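As you look at this complex, bear in mind that one protein chain is not there, while each of the others sits in place.
== subunit A ==
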């Protein structure tokens, strides 16, 4: 038998720092010596940041005008709007082309890149049933039979009985395995107004003619100088992976009866009336390159939001009066919303938003103020650290940590 040591068994816990709860510890205490410098340091860091951010936001150039009531209030000749909708000098409504032509004032030179947004209010893209209303595979270009489409797209998944499309010039309601493409509430409610390029009405700036290269001084309605916005590089770059064309999955003959445009897209006023009669191989949208669609599909977080419509990376937008023609298709009055055009430059924190700058300055200033107040109090009447006279049992009224007299402990 191997020799065994006769060690008495003991239940005593091991004498390690962990088991005896004497791990090395740091016990921070909020004393004036640590707290007061903290206030001043935080203030010293935050206030300059705040000033910097505020200036950055202040430098952003922005012009917003609201054209919701153009159809109702503008006349067929140019007139000034009766209410304040932004820096609109005059506007005009053309009923035949459904175009609202707005002349507005740009009050300073906008340095590139300049961005064109449309702004909607009271539109709840963040509604739970709305946010999930799409089919990932369909958007990615995968062919799925209509019953396999995600139920999230309901009620805009499959078109109801009696929906018609035009096939080879003939109206037909016999659809086979038809699905809305793209299905869901988000796609259907896509912003369908068309905002044209800007035309210079009056300005003192110097322009270069793009074709001839000659310099033109100033502009007027006759000179036809435009400022263009491109609908490229407006969606998130990686979203190109999320949206792919579905055309290759279908034969040319299948497209009109299997893929149906969402109901609101079939309005004669939407998208230039392109989808009134349904899809064909020619007009089937390529979601991969349709960046405005991709921008719309990224649901906004709050009910008042902007979405990027176009950008101009190289040209300065000079100060002056500019004109833009907007085809008014998108209905907002049924949800008491408004629609506006926003032209803006950017800063490192995005658009014109002084909030972060102000918030930093406010917190920094509050810290300084508090630091000052506590510093004064500390200098006038400091409390000595670890002063035993503060222990409640050393104080005249006696009892440790308060507590009253009790004549009887029993239940009453």
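The working rule: a contact is a pair of C-beta atoms (placed from the backbone, for glycine too) under 8 Å apart; a residue touches a chain by one contact, two chains touch by 3 or more; residues count from 1.
As a working rule, contacts and distances are computed from a predicted model.
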Name of the absent chain as recorded in UniProt (options "AB hydrolase-1 domain-containing protein", "P-type ATPase C-terminal domain-containing protein", "Glutamate decarboxylase" or "Trafficking protein particle complex subunit"): "P-type ATPase C-terminal domain-containing protein"
Per the touch definition above, residue among A:59, A:80 or A:127 touching the missing chain: A:127
Residue in contact with the excluded chain [from A:144, A:298 or A:319]: A:298
Of A:214, A:282 or A:387, the one touching the omitted chain in the full complex: A:387
Footprint left on subunit A by the chain that the document does not show: 11-12, 21-32, 35, 42, 46, 49, 53, 113, 115, 117, 119, 124-131, 136, 234-239, 241-242, 295, 298-308, 311, 344, 346-351, 353, 355-356, 359-360, 363, 366-367, 370, 374, 377, 383, 385-388, 390-393, 399-403, 405-412
